[in-house]
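What you see is the complex with one protein chain gone and the rest in place.
Moving on, here comes chain A:
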Amino acid sequence: MATLSEKKTCSERMENFRRFIWNPETKQFMGRTLINWVWISLYYLAFYVVMTGLFSLSLYSLMRTLNPYEPDYQDQLKSPGVTLRPDVFGERGLQIYYNVSDNKTWDGFITTLQTFLTAYTPAAQHLNINCTSDTYFIQDTFDGPNKTKLSCKFTSDMLQNCSGLTDPTFGFPEGKPCLIIKMNRIIKFYPGNGTAPRVDCTYVGDDSRPLEVDYYPVNGTFNLHYFPYYGKKAQPTYTNPLVAVKLLNITRNEEFKIVCRVVGTGIISDNVHDPYEGKVEFRLKIDD
């Protein structure tokens, strides 16, 4: 094989480059004459305008095919996720660590809960109706104003001792903190198959020792009349029902791992990949 030396000195390269930027003989700027640049720019302009148009057209026709009330598929939403308030997310997941005697360590939790519950004040809920039946609140017609469906009221006072109304500190200073469990909304999801799903909190990995808990509302149930959810457009004022958990007898200065499951038919809580499906796990440590 032959030697095809393409070695150029640095100055030659620079000279070549300068000639590429502006070639005075052919009046070429970066390999093209000015008029050529204009043509090519116009072409690309037109090309990209057309491409943008096609893209917009595709998205427009996509939007036209969509149902505004509910999505076409709920492949990932077979079972709702469960979240916890206050939600302080540390290195090892949800953590509620605080010192009873140091109010700075729990002020944040209280603020979080209070802020969270502002959506549940009677004022915020005034558009929703009072529901009393303990069955699914199925609405096939749009009974609400402006082609909407009705939503049931859930006010914070239903959480009784954990409502923040009687005890604005949510029991934190006493070492009996209130935590709020919320189940994710899924459109047309019927949890519990007729029985109201309830929250059940236990220590993780230690079944022998029962966790002393007060649930609010009683039994820690999500009343069935909050289900099914019909979506943001149908139920613009819908709020998730909540369950408050008051931990009563927590040994101080010791870290615990607690899991709160939502128990009910159709609610999966054993998905190895998803730690928040049907349950929420957190670590708790209350110092003196």
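Definition applied: a residue touches a chain if its C-beta (ideal position, glycine included) is under 8 Å from a C-beta of that chain, and two chains touch if they have at least 3 such contacts; residues count from 1.
We take it that contacts and distances are computed from a predicted model.
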Record-based protein name (UniProt) of the chain missing from this complex, from "Pectinesterase inhibitor domain-containing protein", "TBC1 domain family member 19 isoform X1", "Sodium/potassium-transporting ATPase subunit alpha" or "Origin recognition complex subunit 2": "Sodium/potassium-transporting ATPase subunit alpha"
Contacting the left-out chain in the complete assembly, out of A:34, A:66 or A:138: A:66
Identified contact with the non-displayed chain, of A:23, A:83 or A:202: A:83
Interface residues of chain A (partner: the chain not displayed): 1-6, 31, 36, 39-40, 43-44, 47-48, 51, 54-55, 58-59, 62-63, 66, 69-77, 80-83, 87, 89, 91-92, 182, 184-187, 229, 231-233, 235, 238, 271, 273-277, 280
